[in-house]
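Shown here: the complex without one of its protein chains, the others still in place.
By letter and in written order, the chains are A and B; residue numbering begins at 1 in each of them.
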Amino acid sequence: MSDVSQTHASLAPSSAQKFRQRFLPFLVFGAILLLIPMTDPSRTMYALMHQMAIYIVFALAYNMLLGKGGMLSFGHAVYFGFGGYLCMHAMNWIDDGGVWGAFPTFFLPVLGFVGGAVSAVVIGSFSTKRSGTTFAMISLGVAELIFAGAFMFDSLFGGEQGISGDRMNGPEVFGLSMGPQSDIYWFMAFWTILSVIAMYAFTRTPLGRLSEAVRDNPQRVEFIGYNPQRVRWLVFSISGGFAGLAGGMSAVNYEIFTPEALSLIPSGFVLIMAYVGGITYFAGPIMGAVLLTYMSSMMSDFTEAWLLYLGLMFVLIVMYAPRGIAGIVFGFWDGIRGANSAELLRKWSVQLLGCLLMLIGLIILVEVSVRWSNGWGEAFEPFGLHFTHADIVTWIAIFVPIVAGGYVLRLATREKEEMPA
Amino acid sequence: MTTPALSLKNLCKSFGPAKIINDVTLDVAKGERHAIIGPNGAGKSTLFNLISGLYTPTSGTVSLNGTLISGVAPYEINRMGLSRSFQVSNIFSNMTVRENVRCGVLHSLGQGYSFWKSVTSSKEVQEKTWEVLEHCSLLDKANTPAALLPYADQRALEIAITIAGGAEVILLDEPTAGMSHSETDRAVELIRKSTEGKTLLIVEHDMGVIFDLADRISVLVYGEIIASAPPSEIRGDPKVREAYLGDEALPEETA
């Protein structure tokens, strides 16, 4: 018997492995969060990081549905919004004093969680009866209903202006007045790390595992004693709760919430973030949230067509890299440590070259089009070059790289097909 | 007279005008190994789907240990102690073998839908999982993703998930389909070992397996049971021979 248990122990992951896989990433993440304020970030830097924190939590909550539960939702901002709105109201109740006056703003995300979870329990009670594409359609319909309905109840949602408040009321905790950006940073860091750990832990609970089982094979789940609808409902509710928590973080950060926050636009954005990051990895949505938040704030300064690039990136990832950026990163990491790393590196450089060539052509095409469409007669002038839509040189600069890049990529794929032979 | 483990009474199932199961009455005693044979399209899988709750009968009843279970949801039937396998491997292909079995163990050990504790926190669950894996000779493949298992091992995993919950009544749908001879022998051994003291209802095409394993055999033809008797009687039954003519030969008595 002791012999057997020894074999078992050797088959289970070792404690060193467990530490490396389950704890080290969180320690590194926590350390980075602690170190960032020492670099004395600017106000814009703080604003950007806070936005990232909100989206990290939101995207992870979303992936609890899509990646782990197989539920594609087009309306998850509803729960983000409900959580956020509840926090905005609470912020004003705190302002009014009374019993609420003793509630520290720092803990508002708890209320956000409650708001998101309760609304998800109610809506999930009928929407999670279905799965797959039907669930997706329902999520869209429900989101539209709530978004349109929000404009009818001004006392709850504040109409066009939304509801605003002041986060500086209420008692201080941890010596944070919640006024300056640097105070908010600690608020964000606290709730982000807490939520990330909680959501990771969730994947390791019985319900978390069942959620993956329901995603892969709902029928079989019925025959091991579980009701897949119940599993989906519970997962949906908890995911709604974390979305609401992110909404609470957002409420404290911006001190305003408008019905737009419930609309299909943020719902779509969180979907894109999670997917681009990589829904099969826990860390994927974190990468997606950081990258896309950064891009949306930086690139929208550079180009008007930022949304087009975003859409293009999304479609390409769906088509060619369904495991997202995390898949590319981890694939690269495994590849360069593998046996034929030199061969792989060569192949990847060729592919990268092809992609870059196509990208150059595409960027010129898009930028020239955007300027033409504005009708200002402006030219696209990167690095001192001059492209106008009427110039034949422009079209050469567009199509030559695209065709060349396409050719290079074709060569690379053909090589790959011949390799096993 | 004890209550039978499984009791079907006048069970009928129609899909539109097509009567797939027609007035089936059958009792399976506790601890019995009961096999169902019949030509292709006789309704064997439909019968399993009716018993396990996937389909609701058009008329008639199914009882498990005397409790009516027709029309009850599959997961509730499972909780009452009836577990089934599938003809086509029906496993959680993105999980490892160990995780597959662990999912099968969870409910029977009272883990419910809990999300406040780690799945590894229950020692009982871990031990039971290892036990089932060892029992099904899947220990060395515990950390292999289920999708990468060889076919025969996928079938073994299918059985492992089925028995993991500790159900007293086991339904196996063609567990050895598509296996080689040596693989079949291994599977039969596994089935015999796993259903020790339990009630087994098995659908199988391999007559060798059936006559080796079963205490009693029922022959299902066009949705009706034409005979139900111990293997020795079935072999000599002219009705059965007629039904099987040109389909599969019944094996002769081997010394």
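Some notes on this structure:
Just so we're on the same page, contacts are C-beta pairs under 8 Å (C-beta built on N, C-alpha and C of every residue); 3 or more make two chains touch, one makes a residue touch a chain.
Here, contacts and distances are computed from a predicted model.
The complex appears with one chain absent; UniProt names that chain "Amino acid/amide ABC transporter membrane protein 1, HAAT family" among the candidates "Amino acid/amide ABC transporter membrane protein 1, HAAT family", "Transketolase", "Putative spermidine/putrescine transport system permease protein" or "Gas vesicle protein GvpL".
All shown chains touched by the missing chain in the whole complex, by label: A. One of A:Ala102, A:Val173, A:Leu307 or A:Leu345 touches the chain omitted from the figure, and that residue is A:Leu307.
Listed residues A:Val142, A:Leu176 or A:Ala243: the one in touch with the omitted chain is A:Val142.
Within the whole complex, the absent chain has one touching residue among A:Asp96, A:Asp154 or A:Glu381, and that is A:Asp154.
Taking the complete complex into account, A:Thr133 is the one of A:Ser15, A:Thr39 or A:Thr133 that touches the chain left out. Residue positions on chain A in contact with the hidden chain: 70, 72, 74, 126-127, 129-130, 132-134, 136-138, 140-142, 144-145, 148-149, 152-155, 264, 268, 271-272, 275, 305, 307-308, 310-312, 314-315, 318-319, 322, 366, 369-370, 373, in rising order.
In this section, only the chains that are shown with their structure count from here on.
Here the spacing of chain A and chain B, counted between their Cα centres, is 43 Å. In the complex of the two chains, the chain A residues touching chain B come out as 4, 7-8, 11, 201-202, 204-210, 212-213, 215-217, 219-227, 230-231, 234, 238.
Residue ranges of chain B in contact with chain A, taken from their complex: 52-54, 73-75, 78-79, 83-84, 86, 90-95, 98-99, 102-104, 106-108, 111-120, 130, 134, 139, 142-143, 161-162, 164-165.
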